[in-house]
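Pasting a structure below so you can have a look.
One protein chain omitted, others in place.
Here is chain A:
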Amino acid sequence: MEGRIIVVTSGKGGVGKTTATASIGAALALEGNRVAVIDMDIGLRNLDVVLGLENRIVFNIVDIVNGRCNIRQAAIRDRRIENLFLIPASQSDNKDVLTAAGVERIAVQLKQEFDYIIMDSPAGIERGFENSVTAADEALVVCTPDVSAVRDADRVIGLLYARSITPKLIVNRIVPAMVARGDMLSHEDVMEILSIELAGLVPMDDQVVISTNTGVPLVMRNESKAGQAFRRIARRLNGEADLPVEVPGAKTGIWNRFTHKLGLRK
């Protein structure tokens, strides 16, 4: 069966595209799929660091597109998660070295090698974005509950629809207490504007910083709420479309508060 190319994009930078790509890729691999995560942010690569694989890079995506190596040579196998592969970006080139035609050519080969190909798109809607979405079958739009992130996500959704790609939404970095106080947009406010299918809601989590700095995938940390949220998003992508979307902080029952006070629950 042919693999699916999923592009993770947002328009605005710093909303968690790379974290989402690494986490969803790792979670899909843990489910038993053969997964490639590809860093499309040519010149500003990050995904290798987040996955803790930066020391093992020999070839990159630009080398594959330019025919200097094949996919198997460039794909770095993760030692902790079986079936997870990273194809890194080039750190020295700029985004213009890739062309849409070149990406489409290797997409055909990637689909034969892997079940899922998760592409981490760069911020912006210029060449790098174009290259990332050109071969995509599906798109995940990452958005934080900020007015500016919503505005940019909305623009990107319009551009994706213009390419006949139906995007799904991930609302990242939700702080339930701030939402309850009315200091942060709720996911309903975000959905009101963007009105696309929801892939999942991810709470703000300090574990993300730890994971990024140590290179241990978030989804391998069972105590991470964000990691759990990404695992559920991966399960939804992997066929369990009916898995209900959990709203962060919705559990305010007396038992939860009680166990929270006792320190049994975070």
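Here is the rule we go by: a residue touches a chain if its C-beta (ideal position, glycine included) is under 8 Å from a C-beta of that chain, and two chains touch if they have at least 3 such contacts; residues count from 1.
Heads up, the rule we're going with is that contacts and distances are computed from a predicted model.
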item: Hidden subunit of the complex - UniProt protein name among "Probable septum site-determining protein MinC", "Dihydroorotate dehydrogenase electron transfer subunit", "Branched-chain amino acid ABC transporter permease" or "CRISPR-associated endoribonuclease Cas2"; value: "Probable septum site-determining protein MinC"
item: Which residue of A:Glu54, A:Asp137, A:Asp154 or A:Glu246 touches the chain not shown here; value: A:Asp154
item: Given A:Ser92, A:Gln112, A:Thr166 or A:Ser195, the one touching the chain that is not displayed; value: A:Ser195
item: Touching residues on chain A - with respect to the absent chain; value: 147, 150-152, 154-155, 157-159, 161, 192-193, 195
